[in-house]
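One protein chain is absent from this view; the other protein chains keep their places.
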Amino acid sequence: MDTRRNDGATGADEDVSRLITFAGVTKRYADGTVAVDHLDLEIPAGKITVLVGPSGCGKTTTLRMINRMVEATEGTVTVDGRNVRDVDPPTLRRGIGYVIQQAGLFPHRTILDNIATVPFLLGRDKKQARAEARALMDRVGLDPAFAGRYPAQLSGGQQQRVGVARALAADPPILLMDEPFSAVDPIVRASLQDEFLRLQSELEKTIVFVTHDIDEAVKLGHRIAVFQVGGRLAQFTAPDDLLAAPASDFVRDFLGGERGIRRLRFTQELDAERDAEREAERAGER
Amino acid sequence: MTAFGTGGEPLLRWSYVRDNYDGVIWEALKEHLVLSFTPVLLGLAIALPLGLACARWRRLYPPVLAATSVLYAIPAIGLFVVFVAFTGLTYTTVVVPLALYTLSVLVPSVVDGLRSVPEHVRQSAVAMGFGPLRRLVQVELPIALPVLMGGLRVATVANISLVSVGALIGIGGLGQLMVTGMKWPGGAYPTPIVVAIVLIVVLALLADLLLLLLQRFLMPWERVRRSRRPAEVTR
Partner (left out) sequence: MNALWNALGWFGGAGRWSGSDGIPNRIAEHLWYSLLAFAITVAIALPLGLLLGHLRRGRPAAVSGFLVLSSANAARALPTLGLLILVVVVSTAGDIVPILVPLVLLAVPPVLVNTYAGVQQVEAGLRDAAEGMGMRGRQVLFQVELPVALPLILLGLRTALIQIVSTATIAAYVGLGGLGRYIVDGYSRQDYDSMAGGAILVIVLAVLTQAAFAALHRFAVSPGVRRRAASD
């Protein structure tokens, strides 16, 4: 856990260091599409920062540039003061927890070994890693009886808990979460969000959280970054501030409009759009 | 092992084709068509009801699947020889084992195809008042068709090339030409062998193409849907 909380940080209103920074970052794909456009963003340490916006706004791309799943075309991303370009990607990623929408659990490994994936990669002692994984299961509210089961035997909500435990296993200071609770039903989602907040109050990780759901953003975020299509940051502020003073018509529409639209749409549709966005990013990346 | 020197003999002498196309070659081709398509029709006629039964009564499927996969493993020549004991040296001796082979490919295709019908589609058909038979014919079978046609194409192509193995017991369609070339008086003669191989491959590709066209004709909606089909996999 990173505990550097020096006072002289750059923020005007925050007393914490900036663990992750974006400076003039642009992501442009081979076909000319701009996913992220000249982004400047400083993410406070030990807090939850939510990236929110409509599909195709570049929020997932932004998240994935932090652990170099996507490479920035221009500009600099730093983690803990180091330019990520200077770090070997696998090494960088082993130090950053990563949670994705469908949990991405390995179907051939037991729950316990799924959670211990990163410690195993780091070459830690297997027995010790499994013992720690067991302790983590308890921490994220998983029945210890699940340890020897396989992902296919768990419900969606349980799988997502395993996903969170797996990201925490090597105790990384940073957690990247890409729509981690979008694939589960609203009731399960609400309880996952509550437990996630409880867990975060104990762990105080630096968390970057992507969602398309403004309600989720407001509920979880210490800071909210609203993105608009074309990969531009529309507003970056605290939730109260965002609701009280939207910086532009776009933000106002998104705050209001998204609520109305969301009720009409099927979640599946949103998921499909998001997958399409992902796929496009992926295609452009390689 | 005998040594077969080719002694500069070309792979294909057109004179052989010119002299024999309406005789030996035509007869062999006709026999080949009968021997390869009869088992496909026979296999299909049995596989459809059997597959439907397996999809309907799920308990039936595991033993049937086990039986078909064992059947699939048995070399065609082995079955041919065994069937000689029952049906002698007749077409039936080749047709029945190949029909069994077709069956072993098609039954899983029928079942997988019917299982690919989404539950919500089935439910909405029930809700709209389709009876079991109408639902099967008008809703489930059309949706199962791509998988079924995939199996049919595999079985047809495999049958066309397998028939030639029958030549080892004297009933092989174009396979007979291969044996003729091998046993040519005065040394092996590549031309009949090459003719047989080429005709079999062309026949197989044509049959595959025809089935593909049939599939497109039967399922115009598949042409518009841009969904990626999973890569075809050997079972």
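Points worth noting:
Order of writing sets the chain letters: A and B. Residues in each chain are counted from 1.
Everything that follows uses one rule, which is that contacts are C-beta pairs under 8 Å (C-beta built on N, C-alpha and C of every residue); 3 or more make two chains touch, one makes a residue touch a chain.
The structure presented is a predicted model; accordingly, all values stated were derived computationally and were not measured.
For the chain that does not appear, the touching partners among the shown chains are A, B. Between the chain not shown and the residues A:Thr61, A:Gln101 or A:Ser182, the one that touches is A:Gln101.
Listed residues A:Lys47, A:Arg93 or A:Arg161: the one in touch with the omitted chain is A:Arg93. When the full complex is taken into account, the listed residue touching the unshown chain is B:Ala158, out of B:Leu35, B:Ala55, B:Val139 or B:Ala158. Taking the complete complex into account, residues 67, 69, 89-95, 98, 100-110, 117-118, 121, 150-153, 166, 176, 278-279, 282-283, 286 of chain A touch the chain not shown. In the full complex, chain B touches the omitted chain through residues 1-2, 4-6, 11, 69-70, 72-82, 84-86, 154, 157-158, 160-162, 164-165, 167-170, 172, 174-175, 178-179, 181-182, 188, 190, 193-194, 196-197, 200-201, 204-205, 208, 230-235.
Here is the rule we go by: only the chains that are shown with their structure count from here on.
If you average the CA atoms of chain A and of chain B, the two centres end up 52 Å from each other.
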